[in-house]
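The complex appears here without one of its protein chains, the remainder shown in place.
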Amino acid sequence: MANQDENKEGIGGMINPRRYGIERVAYLLMRLSGLGLLAYFIGHIYETSSILKGQIGWNEFLAITQTNAGHAILAIVIAMCVFHTVNGIRVMLGHGGVGVGKPARPDYPYIPASQNIRHKMGIYSAIILAAIAMMYGLAVMFGE
Amino acid sequence: MAQTPTLAEESGSTPFSSSQSITLRIARYNPQHDSVKSFMEFQIPYEKWTTVLEAILEVKKHFDHSVAVRYSCRQATCGSCGMIINGKPRLACFTKISELNSNVITVEPMNNFPIIRDLAVKFDRLFDTHHKIKPYLIRNDTEITTNTKEFLQSPEELEQYIQFSNCIKCGLCNSACPTMATDSSFVGPQALAQAYRYVADSRDKGKDNRLKIIDDSHGIWRCHFAGSCSQVCPKGVDPAMGIQLLRGYMLGFRS
Partner (left out) sequence: MRESIIMKIHYGTALAAIALVAVHILMRLTQGFAESLEYDSVIANYKFLPYAGMLEIILILLSIHGFNGLRVILLELKQGQRYEKAVSYGCVAAMITLIAYGSRTIIMVNTGMT
């Protein structure tokens, strides 16, 4: 078996967020939110096409989404959207070499400059903003 | 008849006199005849300064000489003794038992490298990818043909890459990388950081050549800046920084 031969960690190792700090949590959340948003986007395109069935068709579909479960899903989508956006900007800047530190002679205990407080703050900001947006979304949806 | 000293005898480690001891769990696996990895446990006394490598060598000396482990310098210079220690890739010679804060130390072969036996893994792919990025200065001229006979470099120019030339090719970064966990074709953080080391060298003229090599579907773009490589690097190379700076050239942030 190729995987055994190569001794790869596999998907379990890739998604394990416990060993390497908040950066690895952000990596996992970025993937999950990306996949979740793509699934929602496909569903949204399908959902909105019900407008072609006229007012009755539209209202029928709208009724399905305007349940407690529908609102909860939408709140999660809002959180995923905000996290993916804010963390995405952080990652994009990092990919361009922005905020990753400057090369310098390393000194023991070799704290990596790229894993700096700016990026950690970016990740925490993304998580907090996602939570706030989700709560705002819930307030708007359940408030009406 | 004079006996050739065994590897363990050569090590000449002083017996540990401490009253403290840990349980050392060593992964045993021989791909020739084992289907799954198993663990052997040993009670090993240790001192404050005892390293994991010394504990493994203690096992080889007193309990089971057949444990396969690769090591050489014992001072984090040769990059031979990389392994998973309590779940994280580390150099066994550079990891003290006392700093792990655990009564059980589990040692396993590094992930994302084929196992030769027990704790020893194959480095062929790491060396192949390292070689692929052309880890040498590329120029049309040579020191011999120029008038100066040397390529001068300012201290500032040296600072741009000196950090990345500390790489000892131990493979810990490749073992920690989440992309390497599933992608067998990924170039890997070690090679990418070395690509930056040469691209950033003011004496080198092979930037375009190297950027072309790493610009494929399993090249630099498969790095997602999770930074695990930098967290485990025992030499402060910070591969994640090198990779992002290298990508900065490709995105037009650097020239």
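For clarity, chains are labelled A and B in written order, and residue numbers in each chain start from 1.
Note that in this section a residue touches a chain if its C-beta (ideal position, glycine included) is under 8 Å from a C-beta of that chain, and two chains touch if they have at least 3 such contacts.
What you see is a predicted model; the values in this text were computed from it and never measured.
J.: For the chain that's been dropped from view, list the shown partners it touches.
T.: A, B
J.: Give the residue, chosen from B:E41, B:E99, B:D128 or B:D215, that touches the chain omitted from the document.
T.: That would be B:D215, which touches the missing chain.
J.: Just name the one of A:L62, A:M121 or A:M135 that touches the chain not displayed here.
T.: Considering the complete complex, A:L62 is the one touching the chain left out.
J.: Just checking the interface: what residues of chain B touch the absent partner chain?
T.: 179, 182-186, 215-219, 221-222, 250-251
J.: What residues on chain A make contact with the chain left out of this view?
T.: So the residues of chain A touching the missing chain come out as 11, 14, 31, 34-35, 37-38, 41-42, 45-46, 48-49, 51-52, 54-55, 58-59, 62, 81, 85, 88-89, 92, 95, 140-141, 144.
Keep in mind that, in the parts below, only the chains that are shown with their structure count from here on.
J.: Could you list, by residue number, the parts of chain B that touch chain A in their complex?
T.: Answer in residue numbers: 31, 87-88, 109-115, 121, 159-164, 166, 176, 178-182, 184, 200, 224-228, 230-238, 240-242, 244-245, 247-248, 251, 253-254.
J.: Along chain A, where are the residues that touch chain B in the complex?
T.: Its residues touching chain B are 2, 5-11, 13-15, 19-21, 23-24, 26-27, 30, 91, 94-98, 100-101, 103-108, 110, 112-115, 119.
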